[in-house]
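Certain chains of the assembly are absent from this excerpt, and the rest are unmoved.
Letters A and B mark the chains as written, and numbering starts fresh at 1 in each.
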């Protein structure tokens, strides 16, 4: 099983969620994060003094999927989250050793269905 | 003896002036109420901007009304339709005039100006809520200048300045029409030209709620407005210094309170029955609807009747908000058009229930005239601003929030989360 972690623009969350749901992905965990990258934040003046907003609000989506679905999911996210402007974000794929569903104790792919 | 009579007249003059000033300060306080109400009902990313709009519109209203609006409304008119134009404020009454013959002034002219200036600010405050979260800051200020300097004073002159609506017998004690419906008509024109907030309506016509970020603020705003309304209606009796007037002011206070109570309870009950939940925002709008309902005639109803008039206002407001939102697709984040416009009309009609001097036809005339004028004039002004400067922020700015875009800061830099 793989964990797919995508950092996206917050306002794209609904699109991505809907696209994933259409692709059959029904489990997600999202976190509000702030990002620093090419999209550089900006400098503001507050009461005449400089104010750097270095970090841009982003949303992180994590979904654990069986290994054979990784490509579809990555593609789905890329399509749904893309605006073609700097700051669209990244997707990271990592390995998961084991998954447990707390309610039932089911493990691994059973826990994901 | 004459000295004594003069002394009494002076004391009465002083009491009425003081009463006017205190009531005016209460109405000024409503500016804070609108600010908090609107700041509570928008999303956090647009909160600083709506606050800026509110405090600055109050300032603009004060200045424009001083320069020209007050004179348009109460100066020498050219005819009962066309006001005269002149600038600045005149001198106050001399003591000798007060203690003079019949028809002597009751109170300071400047206290009258003060009381009137806070009314125009109220009308303008109504607009800001309806166009929130998407209108350009400076476009809004441009409109505020025209509205408070000209559009409002002109229709104000037609009624309170002794113009043709007044002569026709149109009744509007404290301004359900002159102030509230007028503000709502200007707001409606703006909302039509502006369109809905991004994300408010789905491509499939679905309606999405956009919850306000801070309901304690919205509740505080409602309480402030409720309190300020004692000045708004209570001061509109204009005089307090004898038994009959004092009784009248007391009646106005009681009825104002009862109508708000009736509106609040009725709106909550309807919301509970309709949506299954006791929607706080509807209870707040209900209380305000009760207040607007009674504003056209807070004196002749009994307190029981005032409660009922307010309660009907509370029912109307809930139905109206839902209809405008889901059927007419008019996106009004705070419900201002329903609270002040639709319910303002109800208030003007309800005058006929208790005031024997009222005629339904005249009330309808007044409603039609004020609405038509304010809507049309505002539409034209909004349109000019739209063509010249644009009235709507860019889509990107709307997503990011107007706070950063227009004001360069955030209302809650440490709290707000990125989603929504």
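One rule holds for everything that comes next: a contact is a pair of C-beta atoms (placed from the backbone, for glycine too) under 8 Å apart; a residue touches a chain by one contact, two chains touch by 3 or more.
Fair warning: this is a prediction, and the values are worked out from it, not measured in the lab.
Stoichiometry of the complete assembly recorded in this file, written with the chain labels shown: A x3, B x3.
Simple rule for what comes next: only the chains that are shown with their structure count from here on.
Centre-to-centre spacing of subunit A and subunit B amounts to 46 Å, using the average Cα coordinate of each chain. Of all the residues in subunit B, the ones that touch subunit A in their complex are 399, 404, 408-409, 417-419. Only residues 10-11, 13, 32-34, 44-46, 51, 57-59 of subunit A touch subunit B when the two sit together in their complex.
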